[in-house]
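The complex appears here minus one protein chain, its other protein chains still in place.
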Amino acid sequence: MAVYKRTYTRYSGPLTSERWRCMIIPRYAFQTVLASRFYTGAFVLALVPHLIALLLIYFRSHIDALGGLGIDARGLQIISINGGFFINLFIVETFVSFFLVALLGPGLIAPDLANNAMPLYLSRPFSRAEYVIGKMSVLLTVTSLITWVPGLLLFSIQTALAGLSWSWDNFRILPAILLGSLLWLLTISLIALALSAWVKWRPVAAAALFGIFFVSAGFGTVTNALLLTRWGTLLNLASAMGMVWRWLFLNEMQYRVATFPFETMPSWTGLVSLVFVCGLALVLLAWKIRPAQVVR
Amino acid sequence: MQSDRLIVFDNVSKFYGEVLGINRITLSIAPGVTSLVGPNGAGKTTLMNLMTGLLRPTKGAIRVLDIPPSDPERFYRNIGYCSQFDAFPKGLSGYHMIHSMMSLHGFSGSEAESRTWNALERVGMTDAAHRRVAGYSKGMRQRIRLALALAHDPKVLVLDEPLNGLDPMARAEVIDLFRKFADSGMHVIISSHIMHEVDIVSDSVIMLSGGYVVAEGNIQGVRHEMEDHPIQILVRCDRPAVVASNVFQQDSVVEVKIHTDGRGLLVSTRNPDQFYDLLNRIVLENRIAVEGVSPADENVHAVYQYLVGSNGAGPL
Partner (left out) sequence: MNLWITQALTVMRVELKRYVLARRWIGVYLAAYAPVAMLLFAAVQMAARSERSMGGRMPSIPDLSEVYAFFYQTFMLRLAIFFSCALVFSQLFRGEVLEKTLHFYLLSPVRREVIAIGKFLAGTVAMALIFSTSTILTNLLMYAAATSGPAFFFEGNGIPYLLRYLIVTVLACTAYGGVFTLTGLRFRNPVIPAIIVGLWEAFYFFLPETLQKLTIMHYLQSLLPLIIDRGPFSVVVDASSAVFSVLVLIGVAALLVWASGKLLCRTEVTYSSD
């Protein structure tokens, strides 16, 4: 082909690292999140349980000092800062982080699919896995900042106040905070992204997330009641995570089902249930996130 | 003309919040092919959506064949709209899409079926009728939208960029179809960016810019009313220099450019009729061999450039 003036030249400068290129995606998502006062408010509210825990930890170790100020805080002596204390905190954070994911998650993939933006992403040197990782990093980052990050800080503060012997006696708490939080955040993030990819409409994806959470819990309860079994508990995501929390924090290998006090079930089944749900979510994401759909 | 044969906009304005869609538009559109021309954001789609009742005017009133949009049962029997929205309900084939709409129009099962196949035949989609719309190419989806607009034999056909996605053969067929509709007394309202096709098919033009109507009517009539833009006439002859030296006898001739090939000249004149008389005299007196005389800018593209174009330059 004859070309009159060859002025076009390809870019020959340095390229960004391929490993971190997927972080382009959360950059703009974070801008949206931080620009919204509603999301910022929800994020701040999500830290309230940790603030309350911090106050309890502080006052618990300063009962005498409070007494010196004329405040009778001897009632706080019934609170023990141990695995039980942290498990209660993280059970609350299980629900709080779920609500935050329900707010942020559905809007991550649904608009891209609804507005046919997937070919734009995937026609670049950018894989589907990188796309999902990029989107998930938004949820994981925001929820980590309200779960295991402040949790580890609380552990450090308690160690500082109670001494190294306390942390030695309660060494399980540290990995429990990290591993348990990451497992739960991964599970709910994958579910949120999978629903966002499937439903393509943000409000309905959020409703579907709530639906799955509550309807499956209700179905699990009903299953237990009708089949006189305990295995319906595994359908309740919060209960399954509760099993994992108790296993990690308290080393309880058997979980006692509330409706069947004389029956137990192995705590590792909760982990299996969550991993199964993660697998289903990944399958749905792999099915839905495609640059083009062939319809016959 | 009687109002039941017109599409009437009576001082219509449409604002989207603070954003202007169209402002103070008064039109009476007669039967025939009328083209809406204008740059992106001029208000063409807004005008069409108002005409078809999908939008309500902020001010003013609209009547189509003397029926207001607030009477949908009569209004939509007479209107067919081929919109720009390239979306269809999921899971339906082209046939089912049209058949469902015919059912909604109140046609019986057999009538709906017959109309569906007629419409599909007109747009050349009978072979692919039972395939799902999601599997159609862009041009096929455009044809189905066209078929949807035609199937109930409306009196007014409103088409938003109807030639988009069609191959050249299909374009020619569809243009021919529009001409036949217009010749049978229908209103055919088209918006298009393809100026030469607008020139071929249109009886009249409505030119929009920034939400306002800047010109309306037969394109030659519009052109002749534009006194601040002299008419440009191309004369192809053997001795253009001789013609050029003589045309300035008339004050109405403002500019002459000799063509680079030396076989013609472009004359800008404010009074084309006077110029033609002068040209006849010059040709006879000087025995000039004339190959052709034609207006160079009596077309939609030129008018568009003058009225809407950014630098107001003419076509050459």
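Some notes on this structure:
The letters A and B name the chains in turn, as written, and every chain counts its residues from 1.
Throughout what follows, a residue touches a chain if its C-beta (ideal position, glycine included) is under 8 Å from a C-beta of that chain, and two chains touch if they have at least 3 such contacts.
In this text, all values refer to a predicted model and were calculated from it rather than measured experimentally.
Judged over the whole assembly, touch between the missing chain and the shown ones holds for A, B.
Among A:Val215, A:Met253 or A:Val272, the one in contact with the hidden chain is A:Val215. One of A:Ala207, A:Leu250 or A:Val275 touches the chain omitted from the figure, and that residue is A:Ala207.
Interface note for the absent chain: among B:Arg5, B:His105 or B:Arg236, the touching residue is B:His105. Within the complete assembly, residues 111, 114-115, 199-204, 206-208, 210-212, 214-215, 218-219, 221-223, 225-227 of subunit A touch the chain that is not shown.
With the whole complex as reference, residues 16, 49, 52-56, 72-77, 79, 81, 83, 85, 87-92, 96, 100-101, 103-106, 148 of subunit B touch the missing chain.
Just so we're on the same page, only the chains that are shown with their structure count from here on.
Per-chain Cα centroids separate subunit A from subunit B by 57 Å.
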